[in-house]
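Only one protein chain is missing from this complex, and each of the others stays in its spot.
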Amino acid sequence: MVDSILPVVLDQAIVRKEGRQIVGPLNLTFGREGGCSILVGPNGAGKTTLLRLMHGLERASEGRVTWSARKDTVYARQSFVFQAPVVLRRSCLENIAYPLFVRGVQREKARAEAAKWIEDIGLAEVAHNDAHVLSGGEKQKLAMARALITKPDVLFLDEPTANLDGASTQEIERLIASAVQSGTRIVMATHDFGQARRLATDILFMYRGRIHEHAAADIFFGGPATDEAAKFMKGDLLI
Amino acid sequence: MKFRTLITAFVMLTMTTIAASADEMKMAVTTSFHNSGLAEILLPEIKKDLGLDVHLLVVGTGQALKLGQAGDVDAILVHSRAAEEAFVAKGFGSHRREIMYNDFILVGPKDDHAGILTVKTAADAMTLIAGKEAIFVSRGDDSGTHRKELALWKSAGLDPASFTGNWYRATGSGMGATLNTASAMNAYVFADRASWLNFGNKGELALLFSGDPVLFNQYAYIPINPEKHPHVTKELAAKLETWLVSAKAQRMIGDYEIAGQQLFTPNAGTLDSDS
C-alpha cells in the first residue's frame, strides 16, 4: 500500500481530436498537499478534456501523465463524477455499492457500506427504489456517494452542479468539503465563481486548451494576473 | 427475486428430457398411402402384435427413395415400380415385397367440359383434356403419382414439356396441396383414390374417370439393405414385413373402406428376387 497515488505530473501533455489540438501542451503538478483545485474558464476551454485526460478517459496524443504508484493502484484510488450523472439501471443502494462490487468486496459488506452513504446523502428512504426516478440533484448526490465510497485519493468533478438548483448545489458542496476534510484531493471544473470562492484552495484558469494562470484562490480572486482571466471574471465574452 | 425465478423455471422446462421408447423403426411412406388413413388402422395393430413403434415419414416417392439411400429410414413403402427396382438393383434395398395396390383416378369440375366422363381409357381422357386445353393441375414434384401422370400423357402420345398456353399447371407440391389448388381453380387433376376420398375441400370437383387397369397402383415394401447401412434395424424391418404379408394384415387392408368404398386390394405373396 502506498499512502497516496499523488503527485500526478503532466509533462508536455497534449490532446488532439480530429487533428485539432484541443488541450495542451500542459505542464502541471497536483501534489499531496490536499485541498480543492478548481478549473475555471469559458466553454470549450478544455476543462472536461483535461480532467478526463488525468483520469485516463482520454489518451495523451503527446507528452505524458505520470502518477506516483503502480497502474492498478492508481486506477483503484481515483473517482470521477460527470457533469450529467450516469445512473445504473438498478436501485439507489446498488448504484452506490457498485464500485465495491467491481472491486470484489463481499456483497453484504458492500451493501452495508452503501447504506451508510445513502443515509449521509439523505436518500435512505428510497434506497431500494430504481435510481432513474430520482431528481437531477438526487442523481448527482448518488453519483457523489458512488465516487466517494471507495475512499479515493483523488476525486475529479466535472461541473457537478451545473444543472442543479441552489439547495442541491449546497448539498453537493457539503459533500465536497467533507471529502476534502477526510483527505481526498479534489480537482474540479466549474462555471460558478461563487462556488470557486467557497471551495477552492487554488484556481487554474484555462483558456483555449492552456492554463493561463495557476494561483492560490485568495490571490486569484484578489486580482488575476492575466488579461483573459480578468475579462472572464468581469463577465466579458472570451472568443 | 422474481427475475431469477423466471430463469429457473425456464431452465427446468428446458431440462425435461425427451423420452425414448423401446422398439422403434422409421419408415418412409408416400403421401397417398398416408392420406388414405390406413396407417392409423395398421399402426396400433402393429404396436399390439409386435410391440413395435413404426414412425412414418410422409414424403413423395422421390424423397422416400432418397431417405432410404442415405440410410435415414429402415424401410420404405412406395409405389413406383421402375424406380423401386432400380433402387434394389443398386443395392440400397435388400428386396422388394409387393403388399397391395390401389388405383389412381381423374378428378375434375362437375360440369366436365372436357367430357372425360364417358371415355373408355385413361389415355383417351388425357387426350380430351389436352385437346380442350382444360385447366389441369399436376403435382410436378417427381412423386410416384406425378410419374404415373407423366406416363399417362406419354401413352396418349403427348408430352407436358411441349404444352403451350398456361392450362397445364405444375404445383410442385404434395397431393393435398395440389388438390387444394385444383379445387380453387376448378381444374382437372390426377390423384390417388385414397387422397381424394379423404380430402375435405372438394368444392365443385367430382371423380370423373377411374377403372382403367393402367391406373392400378402397386405398393411395395423395401427394407433398407443392412450391408449398405449397418445401423438399420434389420430384424425389426423383417418383423414388420412378415406382419404386413400375414393373413391378418392382408384382411385388414382389404376390409379398409372410406365412404363405403374399398381402397386397397391386398396382393402380397410375390417376393421379388434379391437383385
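Just so it is clear, A and B label the chains in written order, and each chain counts residues from 1 on its own.
In this section, a residue touches a chain if its C-beta (ideal position, glycine included) is under 8 Å from a C-beta of that chain, and two chains touch if they have at least 3 such contacts.
Heads up, the rule we're going with is that contacts and distances are computed from a predicted model.
Look at the chain that isn't drawn here: its UniProt entry, checked against "Spore coat protein JA", "Chemotaxis protein CheC", "Acetyl-CoA C-acetyltransferase/acetyl-CoA acyltransferase" or "ABC transporter permease", names it "ABC transporter permease". Set against the missing chain, the residues A:F30, A:W67, A:F82 or A:Y207 yield one that touches it, A:F82. Considering the whole complex, the residue from B:L42, B:L56, B:A83 or B:L117 that touches the absent chain is B:L56.
Mapped onto chain B, contacts with the missing chain fall at residues 1-3, 5-6, 10-11, 13-14, 16, 18, 26, 31, 35, 53, 55-59, 69-72, 174-177, 179-180, 183, 198-202, 229, 231. In the full complex, chain A makes contact with the omitted chain through residues 55-57, 75-76, 79-80, 82, 86, 88-90, 98-99, 102, 129-130, 132-133.
In this section, only the chains that are shown with their structure count from here on.
Chain A and chain B have Cα centroids lying 79 Å from one another.
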